[in-house]
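A single protein chain has been omitted; all remaining protein chains appear in their positions.
Let's turn to chain A:
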Amino acid sequence: MSASSIPNLLSLRGSRGGRGRTRGGRAGPGGPGPDAAAAHNATIQATDTDAAVSRLSAVELGYLDDPFARLFVQQPPGPSSRRLPIINRGTYTRTTAIENIVSHFLQTTQGQKRQIISLGAGTDTRALRLFASTSPVITDLAYHELDFPATVAQKLTTIRSSPQLQSILTITPNLSPPPPPPSPNSSQTTTTYQTTSTTNPTNTLTLHGIDLRSLTATSPPLPSITSTLPTLLISECCLCYLSPQEAASVLSHFTTLIPAAGLGIILYEPIKPQDPFGRMMVSNLAARQIRMPTLEVYKQPEDQAARLRDAGFEFVETLTVDAAWERWVDAEEKERVDALEGLDEVEEWVLLAGHYIVAWAWKGGKFELPGT
């Protein structure tokens, strides 16, 4: 195990880093003296590591097929990355539900150039999996990932050092500045790296190193993001870390930028912070220094729907994760997944998965997203 991976593990395991003991931390500035903003950024970036480990666990047990999951977890293979069945099923269901909506978008925009913009993409592998797939639908796709510059730089390093990824992506030289020193503070600087699919050059993946909070209705568009393409935004547990104002501001950036070409969005976030389970969730996350300010405002599925309508979306749908399991996973697939580990904790599953929602919305009439 490399030394730098140890703090990652610690941040996974909990909130013991609050006593100035964070040297060598994942993105720590190195100096003493607490920097609350930097610490918060680092905490949020660490949630991505958490998600990556969960994904790897689901992949290794056969829930999901993702040949790239291992590349983004700095941890020796083995039981250490294994999550409980209830978490694996949640990872599976959430991934499957979002994939269902994404593939609907890709199908209904087939034949034209389109873009997907993933907010806080972190180590997410969706773009890689799309590019590696042999589906004829995956063409003319400009995929953009936005995250902290340090996270983006790390991802680029992973791509550069992996023959497996090199075989499906070519880093476009002229758009690639030398990687800046990773720093969670550098919210001002933005960096952009463009890569192109080796199998289909009409597909591109652009990594934008940026602090999302700098996006507003009036901020200039990011490099190579186009206002005239049908666009799908994805926020997979990302905007919930911003304040409601900041999150609304990010949304307004894209609704203003893409007024007519057709804009869709997928949100995946926790809900119901006020029942006993929800209160415990908020308090447990707070113990890990994780705050989700939007959760206090958009408490129920109806609140999420209203939020998307207020942002100007015409069609809005929501589905809790347990409902997504019930409705979107067919009987045969359920049987397959059930057989992987067996899920004893039925009540807990309904409770836990009922506290997460997938909300999606679209406007502009250029494409459609699925119903519930």
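Just so it is clear, a residue touches a chain if its C-beta (ideal position, glycine included) is under 8 Å from a C-beta of that chain, and two chains touch if they have at least 3 such contacts; residues count from 1.
FYI, contacts and distances are computed from a predicted model.
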Write down which listed name, "Small ribosomal subunit protein uS7m", "Probable protein-export membrane protein secG", "Regulatory subunit of 26S proteasome" or "Serine/threonine-protein phosphatase", is the UniProt protein name of the chain that is not shown.
"Serine/threonine-protein phosphatase"
With the full complex in mind, choose from A:Leu285, A:Leu308 or A:Ala323 the residue touching the hidden chain.
A:Leu285
Determine and list the chain A residues touching the chain excluded from the picture.
6, 9-10, 13-16, 21, 47-48, 50-51, 54, 79, 83-85, 87, 90-91, 94, 237, 270, 275-281, 284-285, 287-288, 290, 321, 338, 341-348, 351-352, 356
